[in-house]
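A single protein chain has been omitted; all remaining protein chains appear in their positions.
Each chain carries a letter (A, B and C) given by its place in the written order, and its residues are counted from 1.
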Amino acid sequence: MKRVNLVRLTILTLICVLLAGCWDYIEIETLEFVFGLGVDRVTPEYIVILEMVKTSGGGQHAQVEPKVLSTSSGSVSSGGAALSNVAGLRAFWPHAYVFLMSEQVAREGILDAVEYIARSRQVRGTVWVFVTKDCTVEEVFKSKPPVANSVSEHLNAISLMQENISGFIPLQVWELNQDLTKEGISPVLPTIRLVHERGELVPVVEGTAVLKGDRMVGWLDGHESDILCLLKGVFERGFFVINTEVGEHGRFPITYEIVGNQVDIKPLVKDGRPAAAIKLTMQFGVEEVGRAPINFRDMQQTDSVEAQLATHFKDRIRELLHKVQVEFNADVLGIGQLFRRKQPEAWRHFGSDWDVYFPDLPVELEVRCQVVLTGLSSAPLRVRD
Amino acid sequence: MKELVPDHQGMILVLMFIVGNTLVFPLGGLAGPDIWLAFLTATVLALPIILAMARVRSLMQGSTFFVGFERVLGKWPSRILAFLYGGFAWRLACYVVSDVSNFIQTVALPTTPPVVIATFLALLMLWAAKEGVEVLARFAVMVGKVVLAVLAIIFVLLLSQVDLGEFQPVLYNGFKPVLRGAFQILDFPFLETVVLFWVFDCFGRRVSPYKVFLPGFLAASLVLLIMVSTSLAVVGADRYALYYYPVWTAVGRINVSTFLTRLEAIVGVTFAIGSFVKMAVALLAASRCFAYAFGFSDYRFVVTPLAMGVIAGSRWFITTVLEVDQSAVETHSPDEIMFQVVIPLVVWAFAELKAKNGKANGSSQAGGGEEV
Amino acid sequence: MFFWKHTKKGEPQPRGLDDISPSLRTNLHWLKEDIFVHDQTIAYRGFKTSDPHPRECVLIYADNMVKHEYLSQFVLRPMMRSSLPKHLRGEELAHYAAERILESDGAEFITRYSEIGDKLMDGVGVILIDGCPVAVVVDAQGWAKRAVTEPPSESVVRGPRQGFSEDLGVNISLVRLRLSSPNFKTRFLHVGTQSKTRVAILYLDNVTSMELVEEVERRIKAIDIDAVLDSGYIQELIQDSPYSPFPTIGQTERPDVVAAKVLEGRVAVLVDGSPFALTMPYLLVEAFQANEDYYNHWITATFHRLVRYISFFVTTATPAIYIALISYHPQLIPTNLVISISAARKNVPFPGIVEVIAMGLVFEILREGGVRLPRPIGQAISIVGAIVLGDAAVSASLVSAPMIIVVGLTGVAGFVVPSLNDLAVLIRLSLVLLAAALGLYGFVFGVIAFLLLLSSMESFGVPYLSTMTTLVPQDLKDTVVRVPWWQMVLRPRYLASKDRQRLQGQAGRTDR
Partner (left out) sequence: MFVLVILVYGAVAALELWLWAERPWKKVLIYLLLTAAAAALASLIVVYGKLPVPEPIGFLGKLFKQWWQGGGKQ
């Protein structure tokens, strides 16, 4: 028996030696790592833009230099292959950070552009997806982020920081996949703008593109996106500067920071029609009061601030709801999805006509705000007269 | 030669056999969000057959498998049955090998011919089958600990991505899809356990078959339920059945502070190792059955030709990943029902009858069971 | 036993084939002309007992194997000063001499030439008395011995510093010192047709299973070889799975380790002339256990064990995983790392697999070069190898810097589990080749193969992976973890010891 084992091991090793170096063997240095991928146009021909990195040096002196290449082609993947030819190295997708689409692509329907990313073995599901606003993908990739080596890394860093900088909701391909597939929810994509910063164009992520089906129907700006974040229960630590009335001293701009928010959306059936109840509880920290003579040890003042905050957010939520319900008719909060989950019987009834019901879906709104932190001091700086 | 497997090792062997190559497939995809119900249903439905198998083995206690089997069914019926099950087990080995080779081709090595991978696997399982069930059980325990640990880690890491809402609404389309999903799961992998029936040579005690089959099966069912539900809750109920390998896809999303990412390979590796246990067991069963059908008690000499046949067979039954999906998820072929449900129950009935007769005759002709 | 017979073909033999003749002259003739022909180290010291009835005697011994003062003081002097009574005949002479005259502490009687041959090489004096067909053997061993020193291959920080030397008697005494129980038994065997090496089997009568002892004895007895110069011979001749590179018999230079193994119900084999004791059965877990584990705090010991397991994995798997990742799955490497590896490899002319094998070979050459050299030169070699070669190779773009890290890590981790270090090289190489063929999946196939090999192995009837393939808590107590001593109530189950109780209850532990 044992001799047979040895023979078998030898055969195994022999076969592997004979087969070594075949088929899928690649050398890592012959790969061109694609960091970012973008589609500027889908019809009549795809315009595919890749941001690749050129590595050089080696050892302690490794250097990374972004290169942006673009081509027009019949599809995203063939564009990528064509660009391998231009680059002289094999385009290697799995390290891509971001996927960008221009507004035009988004308006015409993102499916054509996204399909490859969703299917591909190569591109990972964790790629961030963006829509560019007022600029093309190529311009974004060619802009100069101040710190990061490449635009893609810059965008990746921003997306990871989302909960600290607010103003957008980052989205990865797999989430987009799900949102596109599910009933009763409209996907939203973060948008990229270019801003001037000391003579250089710098990409920033701010605002949201609202999709219905796979077509874009409108924009939300940064502030609206903040509110959307709150409603979607995405945790973020946004700063809000709100003119607050302090007793009889008049109104002062006070800066609040959200330190916690819980949202509870309940689908309801009222008088045979769908409705929704949104209950939002937020905790705030007071960051900066400026000249406002406010003392948070004074319960009355605190209560008044909390009430004003609640009203403020209620108004802004109403505005947002109006925009998405009436202007876009896009269920960005996934209320339909919630209906399907919590009230399957009702959904069986309304589901097919959700588009009809959604624009004038009555929403009960309850907002509770609490001030829980005021920095290290309860009262403002006092200046001696 | 008697090959005796300790109970706990046998249990792990059963567990690994069921979990091993099932892990990555969209099991019970037809049930949609009610997958957990489908799993529970399938477990309940499979239990009688598992119990029947254990019962038959328990009745045969004291003799090696084929001797006991012959005593129950008679010489020629048991040989014919062994031949048929040999074919069934061999086909199962082919299926598992092509599952693995197609998986590897799809996720990692697109241009490597799957037959090369099949050859590697065939060589390894040939060796494993020749070593026998004792060694395989030890191997299964070694590997099982690793596989279960990996699954536990993956489970914990996936928890943050789980959306429990994916399981709602419960029974939106009624109980029919649940039943369909349950039948999928029964067919693959639960009732494939019948192959294991032919593998154990003998057991230590009369209760051993129960101690091996029952906890092994229940643990496997639990592990699969957890893994499958988790991956469904991560990738989404609507998309779950559309992926070839939902667990793989789900694990690709793990991202713990940008450090613990890109863990899919772990799933792939676990899958390959786990599947190996299954294919080796299937080959072992096939060899034992064929050797017995030809009238030999030592099975080792038929292992090599059968393993070489598996290399070819893996390209015969299933050639591309599309068919893997079909076979794993959709087909309810009648021969599977025959082999997995009907025959085991019939054998059980015969065994019970024989046991009763044996008891009745036992007083008059002591130990005359051999002749009857 | 009968080796002299072969050399003595055709010689006329006046008496029984092998029996010592009463005639001193005949005896000397056969000894000088046949058994020890041309052997000039054998000394024949003829003398006579004193009057009134002087008898011719000869003291035979092997030069330098005996203590000469001892022989002259306690053997020759009393013999020459005393007289043998006249009425004594034949065997009585020898008995009288042993009982009344000789002052040495051991005296044996032998009646065969071949025994003289065997005994003399053990360093004894043999006295032949004229007219007596029995030879008296007196103990006078006195060859050069090495002192009991700390074993170089297994040094410890905490623990006894005694190591075995080359002398069997001393070695057994070192073990016996630690197990002063009458149950501690020693069986002696002689192995080797030429070398006649003494081999001792050590076990505890009331613990070790007798089948095991019998099996060991049977296997050693079955050995038919000309000489045994080290326990390594025995090890290779009696071990299970001889084609597998994994050891199935343990070896140690430390008496405390032998004592511990014997206490667990194992059998130890000591071989004369070798400072390495063999212990059997030997399981894979033992490679990861060190004697210090049992002397240190159990938590630290457990941690060190964990480190050993990890190191073994690192040393065998790292290059294979590295090759698999850079050549097949760059998508699995974190982005920053993949960029820097790619940059580092930009100007390297060789593919990764060549790099790994070449650097692995260089490392092995440096190691092999250093092992047998005197320590200062060995250090110089490692410095040249590590710093000069490594650094220069990277600067010259012959190899990439990550590769140096991989090879260095592999090498260092290998030293953590010394007993498996040699075979780790083999495992590493085969895994690297497989990884180069099929990436991570090739690596996995290799791992499966090695696990199968391990699963199929046995050592003296005990499965090689015993404690690793069990789910019984009792058997897991001394595997990856080392539970505190007060918890190790029972001896390992797989050894089927007679008496499994090792600790009486929880005695000895003051529990609050």
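Convention: a contact is a pair of C-beta atoms (placed from the backbone, for glycine too) under 8 Å apart; a residue touches a chain by one contact, two chains touch by 3 or more.
In this text, all values refer to a predicted model and were calculated from it rather than measured experimentally.
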Contact with the hidden chain, among B:6, B:181, B:313 or B:344, goes to B:313
Given B:44, B:322 or B:338, the one touching the chain that is not displayed:
B:338
Touch list for subunit B against the chain that is not drawn:
176, 180, 290, 294, 296, 301-302, 304-306, 308-309, 311-313, 315-317, 319, 332-335, 337-338
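One rule holds for everything that comes next: only the chains that are shown with their structure count from here on.
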Which chain pair shares more contacting C-beta pairs: A-C, or A-B?
A-C
Suppose each chain is reduced to the average of its Cα coordinates; what separation in Å results between subunit A and subunit B?
43
So what's the Cα centroid distance for subunit A and subunit C, whole Å?
67
Residue numbers of subunit B (touch at least two other chains)
108-109, 112, 116, 120, 124, 127, 261-262
Pull out every residue in subunit C that's touching 2 or more other chains.
328, 331, 438-439, 442, 449, 456
Quick check on the complex: what are the subunit A residues that touch subunit B?
1, 4-5, 8, 11-12, 15-16, 19, 22-24, 121, 124-126, 160, 172, 174, 177-178, 181-182, 340-342, 344, 347
Which stretch or stretches of subunit A touch subunit C in the complex?
2-3, 5-6, 9, 12-13, 16-17, 19-22, 24-29, 31, 33, 53, 55-59, 62-64, 92, 94-95, 97, 122, 124
Using the touch rule from the top, collect the residues of subunit C that touch subunit B in their complex.
328-329, 331-334, 438-442, 444-445, 447-449, 451-452, 454-456, 463, 465, 468-472
